[in-house]
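Apart from one protein chain that is not included, each protein chain of the complex appears where it belongs.
Each chain gets a letter, A and B, in the order it is written, and its residues are counted from 1.
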Amino acid sequence: MAATDTTAERGGAPAARGFNPVAWALAPERRGGLLVAPAIITLFVMNIFPLMWSLGLSFFNYRANRLTVPDFVWFRNFERVLTDDDVWERFQTTAIVVGSSVALQLVIGFALALLFAKSFPGRRILLMLVLTPMMLSFVAVGVFFKLFYEPTFGLVSQAVAIFTGEPFVVLSTPTGALIGIIVADAWMWSPFVMLLVLAGLVSVPKYLYEAAEIDRANWWRRFRTITFPYIKGLLLLAVLFRTIETFKLFDIVYLITQGGPGSSTETIAVYVYRMAFQYFRTSQASALAYIVLFVVIVLTSLYLYAVRRTSEAR
Amino acid sequence: MTAAMSETTAAGAAASEIRIEKLTKRFGNLVAVDAVDLTIGAGEVMCLLGPSGCGKTTTLRMVAGLEFATEGAIWLGGRRVDHLPARQRNVAMSFQFYALYASISVADNLAYPLHAEGLGRAEIERRVKRVAEILQLDRIMDRLPDQLSEGEKQRVAVGRSIVRDPTCFLFDEPLSRLDVQLREQMRGEIKEVLSGLAKPSVIVTHDQLEALSMADRIAVMQAGIIEQVATPHEIFARPENVFVAGFIGTPQMNLIPATVTGREGRRLRLDVAGQAIGVEAGARAEGIADGASVTLGVRPRAFALTDETEDSLVARVDIVEPMGAETLLHLIEGDQDLRVVVPRTVRPSPGEQVRIRHAPDQAHLFDETGRRVSA
Partner (left out) sequence: MARFRTTGDAGWGRTAAAAVVSLIYFFPVLWIILTAFKTRADALAVPAKFFFVPTLDNFVRVFSRAGVGSDQEFSTGFDLFFFNSIFIAGSSVILALIIGTLAAYGFSRHPLRGNDTYLFIILTTRMLPPIVVIIPIFLMFRVTGLSGTYIGIIMLYTAFNLPFAIWMIKSFFDELNREVEDAARLDGSTEPRVFRLICLPQVKAGLAATAVFALILTWNEFLFALLLTGTETRTVPVAMARTIGGEIGVDWGLLAAIVCLFLIPVFVVTYALQNQLLRGVTFGTVRR
């Protein structure tokens, strides 16, 4: 049926010889669907479907290590999770980590972007050096930062010992452990913020800066009137991405402190993991995970709202 | 008292002029501006006119301080500035894309350059108000640049320049983004505004109509050098070389290659594509020998259809282009194209043979190097 392709490409009706499924599928009107289908299917199977299953799970009291048939318990899991003090404590911990880390990333990322905005000899190589932390696996960062924080051999401890003369145990106190995690996370991801801010900085039209030069505006005014409006959107985007990602923070915490000491650095993600795979309270874990998802959606909506407001104000 | 006054005026005059000496800009091997000399007096409007790539914008930017010269010197108001960055030169510049600050209002845009002068808020407000009145921006003072029309944006850009007291005013293609009607209107407005200020102004443009109507003097540039500096009238009536002659004037001047066949006093006999005509030549044409190649320049409106066979050319009508009150005829003779503008009432048809004759005092003659040799 060599004529099939030509017919389909011409977009004409199939020949009168009858219904040709290949031509039907390849017709221009249906091409959109055909092109998009593989992606939608993959996403559905791997994301949407599990999502719905997860939701379903949370309404039962399924425990993965028991073979009993689960009962339908409506919202009891949600209730239990929301009234659990432990859960709120974890949320608090997570909030502290997210807030501090993202703030730190913003500051460092911004400073780095300013540094790399102009071209200078060796820029390419130095930029790669700064991007490297982002390219390391969480395991590497987690494990080696643990080494850095190690009381006897760790670099941090040794450096501090020069001043205080005593071994410095970073991870022994809740505050210290939190700071340790925050520093590790911020160090890893500030380059990401830097990339976004850099993209904004270089997209400002040169003639605006030239006009400011002619107008003899000082550094601060140039920043406020020209630079900042251009990068505002990107900064918000960076904040959104990093907030969501840090919310899900699991790997680093798990590897550096295992949530310790005690449970002071246990973030929500670690707690859910524990609940599901250590205590086998599968349904409850699902309920909690959904609540986290809800929080993320709220945060995203807030961001979209903020973006819409800034673009309307223009 | 008078002596003191004239002294101040003289000093004042020198104090507010732009002087460029041997200004050169090289980008690697490319010479964008080649040893340009130019002086612009107080209150004078100078237009840098030329095709794109001729170096006019680069020259302007060097005066502004946005580019540093490779060689040469620049004096602004008696002060040598070529080593100073833009912010120390106290120049005002209006950009082609307006360069308005999008995040602040029109009023704040106008006030922007004044913050660097350490003026009080009352003074700033007063000046902004005055400029807004001059340029009719009163009603849009609170708007953001995004909400303005092209014409309004252009006026704000100009306003930002005149709200200050700079040593000179620079404009980079100020009207290029406006439609034809707006352009006409703005040309008049800008000229009016600039004439009220006693500072030198430089306007860069590629539109000759703009230059001819706004400038006190025009500097025609090509490939980094100034071909001619003169008043609009001079440029039009006595172009110094073939390039200027062909660049100024619409429709374009006819530039006809010819050979000198003889001389009768001040008249040269020329052979134009096999036809013979006589042309008035000036003192500079003395040295031209028989057989030399020259270029004859006649503007389309300097030609008229004629029946006389003396000193006239024969050609065939190719295309007839009505232009309203006039008609543009495209003629062909051999491989030479000619353009002639005739009144509406004259209507030859395509394919017809016609005779054209140039008005006697409106013929331009250029020697083989392109230099003007006619009167």
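Throughout what follows, a residue touches a chain if its C-beta (ideal position, glycine included) is under 8 Å from a C-beta of that chain, and two chains touch if they have at least 3 such contacts.
Remember, it's a predicted structure, so these values are computed and weren't measured experimentally.
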{"item": "Among shown chains, those touching the left-out chain", "value": "A"}
{"item": "Residue, one of A:Phe91, A:Tyr209 or A:Phe223, that touches the chain absent here", "value": "A:Tyr209"}
{"item": "Subunit A, residues in touch with the chain not shown (by the definition above)", "value": "9, 28, 31-36, 38-40, 42-43, 45-51, 53-54, 57, 64, 112, 115-124, 126-140, 143-145, 147-148, 152-153, 155, 158, 187, 195-196, 198-204, 206, 209, 233-234, 237, 244, 247-248, 250-251, 255, 268-269, 272-273, 276-277, 282, 285-286, 289-290, 292-293, 296-297, 300, 307"}
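One rule holds in what follows: only the chains that are shown with their structure count from here on.
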{"item": "For subunit A paired with subunit B, centre-to-centre distance based on mean C-alpha positions, whole Å", "value": "58"}
{"item": "Subunit A residues touching subunit B - in the complex, by the definition given at the top", "value": "205, 207-208, 210-218, 221, 225-226, 228-229, 314"}
{"item": "Residue ranges of subunit B in contact with subunit A within the complex", "value": "64-66, 85-87, 90-93, 95-97, 99, 101-104, 112-113, 115-116, 144, 146, 160"}
